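Note sheet for the following structure.
The other protein chains are all here in position, but one chain of the complex has been omitted.
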Amino acid sequence: MIIVMKPHAPQEAVNQVTSLIKSHGLETHLSQGHQVTIIGVVGDKNKLCCDNIQLLPYVDKLIPVTESYKLSNKKFHPEPTRIRVKDLEIGPDTLTVMAGPCAVESEEQLMTVARAVKKAGAQILRGGAYKPRTSPYSFQGLEEEGLKYMAQAGEETGLATICEVISAQSMEAAVKYVDMIQIGARNMQNFQLLREAGRAGLPVMLKRGLSATIDEWLNAAEYIISEGNPNVILCERGIRTYETATRNTLDISAVPVIKSKSHLPIFVDPSHASGVQAYVSPLAKAAVACGADGLMIEVHNDPEHALSDGPQSLTFRIFDELMQDLGKYAALAERKMA
Amino acid sequence: MIIVMKPHAPQEAVNQVTSLIKSHGLETHLSQGHQVTIIGVVGDKNKLCCDNIQLLPYVDKLIPVTESYKLSNKKFHPEPTRIRVKDLEIGPDTLTVMAGPCAVESEEQLMTVARAVKKAGAQILRGGAYKPRTSPYSFQGLEEEGLKYMAQAGEETGLATICEVISAQSMEAAVKYVDMIQIGARNMQNFQLLREAGRAGLPVMLKRGLSATIDEWLNAAEYIISEGNPNVILCERGIRTYETATRNTLDISAVPVIKSKSHLPIFVDPSHASGVQAYVSPLAKAAVACGADGLMIEVHNDPEHALSDGPQSLTFRIFDELMQDLGKYAALAERKMA
Amino acid sequence: MIIVMKPHAPQEAVNQVTSLIKSHGLETHLSQGHQVTIIGVVGDKNKLCCDNIQLLPYVDKLIPVTESYKLSNKKFHPEPTRIRVKDLEIGPDTLTVMAGPCAVESEEQLMTVARAVKKAGAQILRGGAYKPRTSPYSFQGLEEEGLKYMAQAGEETGLATICEVISAQSMEAAVKYVDMIQIGARNMQNFQLLREAGRAGLPVMLKRGLSATIDEWLNAAEYIISEGNPNVILCERGIRTYETATRNTLDISAVPVIKSKSHLPIFVDPSHASGVQAYVSPLAKAAVACGADGLMIEVHNDPEHALSDGPQSLTFRIFDELMQDLGKYAALAERKMA
Partner (left out) sequence: MIIVMKPHAPQEAVNQVTSLIKSHGLETHLSQGHQVTIIGVVGDKNKLCCDNIQLLPYVDKLIPVTESYKLSNKKFHPEPTRIRVKDLEIGPDTLTVMAGPCAVESEEQLMTVARAVKKAGAQILRGGAYKPRTSPYSFQGLEEEGLKYMAQAGEETGLATICEVISAQSMEAAVKYVDMIQIGARNMQNFQLLREAGRAGLPVMLKRGLSATIDEWLNAAEYIISEGNPNVILCERGIRTYETATRNTLDISAVPVIKSKSHLPIFVDPSHASGVQAYVSPLAKAAVACGADGLMIEVHNDPEHALSDGPQSLTFRIFDELMQDLGKYAALAERKMA
């Protein structure tokens, strides 16, 4: 934390700031420039509600120097995290593809999709049993029944499984049936849910919030890890911008940014990012070329009749072609597709 | 719902679209322009997962015509909603001010602030007992103990009280102690919590999400109302933009926009919107000049030592001056300050 | 400028940074924290292409401490600027209203509008002769003919006049006919044009760019002032965000932010900000309540047939009512409406 004083701040104003800091057991370090005085705070700034200092007279601004997240920070944990799910290893040496329908609609639908994505080469089956929908009048998911179908599909195909949870209750149900849990974009700062995910005992995929900064995202991961669960995967799924040609704007740069700031694996979801079937494959390839550790892709047996997210779902044929292409991109990136 | 076909779409492509629509029990209406054919869908579009149509050949785009929210829509409920809390009426004839600390820190702190805001003319006491914080290492609130102090402060001063809830559990506790509940920006699309707020029996203030569109916000209100609770207040608290001079960007236009689209009361929170003490008073006046039904303002006995949001909290003296000014603005707007 | 080193940066990395800085004739100031070393740069940073330092090994980030704009900076010029145009004084004691059609369409149209806004109490006539339009197929303005009508209207009514310029050529023409020139949002970083505006000899209204930060805006003003023209008015006209209910999002907080960072007058244009006739009056009042020094408002004799921006133009009747209301808001703000 650095405090910049306004030009010509009198000595007593500087003293007032240093006194407040010292009263919290921290030390200060003064630097006198030509125009301005700068005060560095030395010590554990969590002891201090630092932001309040900006209310003192002649204080121009506060500048944080260190990140508030520690456990998800590459500076303190330089080695990339590797996560084991069933017989898979998610991490720097592999490219992992999660695929499946946006929503589990029926046993038959899910089994059909599960077999198709398994055959195409996906390693993890996705499928929503609890759907957060903008309107209360839209389909909200099969809930526990959907989870049971997921378990069944996992067993039959050998795919690992992942489901989104949206509350304590759905988390409690999900851990009984699936191999990984997902926190969706809308719940990225549902801190209660994050803490519960930290105690759930399963790997967690944490999607980036619709307008979350990368800092906020890593702080959200910190909530999960600080409860004892180090197995967190980050998933970029598009952020909200003014552009309307796509559902969201895929922040592809988040991939190298996360690689430079954190040791956690980073996935990309081109389906939610774009919202358009025709854009999913090019964006999936871009994600792999950029260094992503994995992908989450929506695939449906009959997108035209899907109960949710049809327009962005791939048909089996398109997904199959994409997986063949991805194999080549994974090879260039020196990653194994299990 | 209108479907725009691409130029030179063959008749069979048009037929395919109309067949799909009719198969859901809806009717179509064709309009043949010079370049493009347009297909209108007549009937209750909830019967149809309309979005999927964009996957059909030669479909250029889909255009929604009617809003998905009904109960919060002014088109169907032209009269402005009036909400009673204790002896207050919130609505088009009054200006209601909620004030208090960001977080309840202690009994003494809360009582001191409650007496001061009451004396200055506020009608409702705010105070956070459950704090959603970006970092897990920040102060998280006194929880039920904080709620008890709120009840006590309400009783002693006669102020109505409002607290944010962040989970089913905190909601259950809050309804026992306070007069209104608040859903914070980060939970605006925590649909489970919205449903529970719809069944909680108390008026609900619904803050706009950090990057929520006005449409999504009204759909979130729809979740609450559709569970049987019509007493919803909307609160604009700043949206996320690229500008960093303020903590968020106060979307002041949301006030007249909501007035034109919905019958629900609209409040403004200039404290969270700006994040800067010096900007709170000008923005509060702007909100009233613009037609807001009320304000939510953070006030603290000692902002420099506040455990949360100190930099944007008003001192008693500043709040007192602001309330005197607001009286004049309320008079211009022909609103009573109870 | 402050340089933050990564944790455990070796001494030689610190030395490399300080050497580079010293080689530019600047001094350094070291501060050793528990985790990180911080290096302050003392002296005129314009001597140094500071940003390059971030390429050196173990450099974590650079943090600018002082603003790059000087002449428009309140820190160095605390007194608010007052600008004289004809017999008007624009500044902290007055509320100035610029009104008129988006585009000058004909002599008759302009004269009709000029008389009406004069009668309603406006002090300055706006009217576009050169129109920057998104599509090349839209009406582009009457150019020099339009300027002549502006001069004529100014003479007849006594109103001061302002016109947007979009190029060196249009600037050359405009200075012959009008009292003030306007740089539009799309040209806020047309630096060539800014320099020319600095040499034009007339007061300049500088609109904020569609997605300009306040810092960039003040730097754009710096281009004008540094060429010798101190008479710059800033005009907030809405910024681009994800929200589509309004044409742009009026950043009303820009008013108090500019008041705290600069001595230049700040106006608000609620017409372009909202794009909707019904929202203009509430936003105009909000701007005055918030501390704006003036307003720019589009008024048209026949909005339904306007060649540009009809939907946001006020009719004479609405403008007249608004001006009467603004008188009361100006009185509360202790400003004279000339």
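A, B and C are the chain letters, set down in written order, and residue numbers restart from 1 in every chain.
The criterion applied here is as follows: a contact is a pair of C-beta atoms (placed from the backbone, for glycine too) under 8 Å apart; a residue touches a chain by one contact, two chains touch by 3 or more.
Source: prediction; values computed, not measured.
Contacts of the undisplayed chain with the visible chains, over the whole complex, involve A, B, C.
When the full complex is taken into account, the listed residue touching the unshown chain is A:Ile239, out of A:Ala99, A:Ile239 or A:Leu314. Looking at B:Thr81, B:Thr241, B:Ser262 or B:Gln277, the residue that reaches the missing chain in the full complex is B:Thr241.
Counting the whole complex, the residues of subunit B in touch with the unshown chain are 2, 4, 6-7, 29, 31-36, 38, 40, 42-44, 63, 65-66, 75-76, 240-242, 244. Interface residues of subunit C facing the missing partner chain: 20, 46, 49, 51-56, 68-69, 132-137, 166-169, 186-187, 189-192, 195, 209-211, 216, 219, 222-223, 226, 240, 277, 303-311.
One chain is missing from the display, and on subunit A it is touched by residues 211, 213-215, 239, 241-246, 249-257, 260-261, 273-274, 278-279, 282-283, 285-291, 325, 328-329, 332.
The rule we apply is simple: only the chains that are shown with their structure count from here on.
Inter-chain spacing, taken between the CA centroids of subunit A and subunit C, is 38 Å.
Centre-to-centre separation of subunit B and subunit C, using mean CA positions: 31 Å. Shared interface positions of subunit C, defined as residues touching 2 or more other chains, are 241-242, 244.
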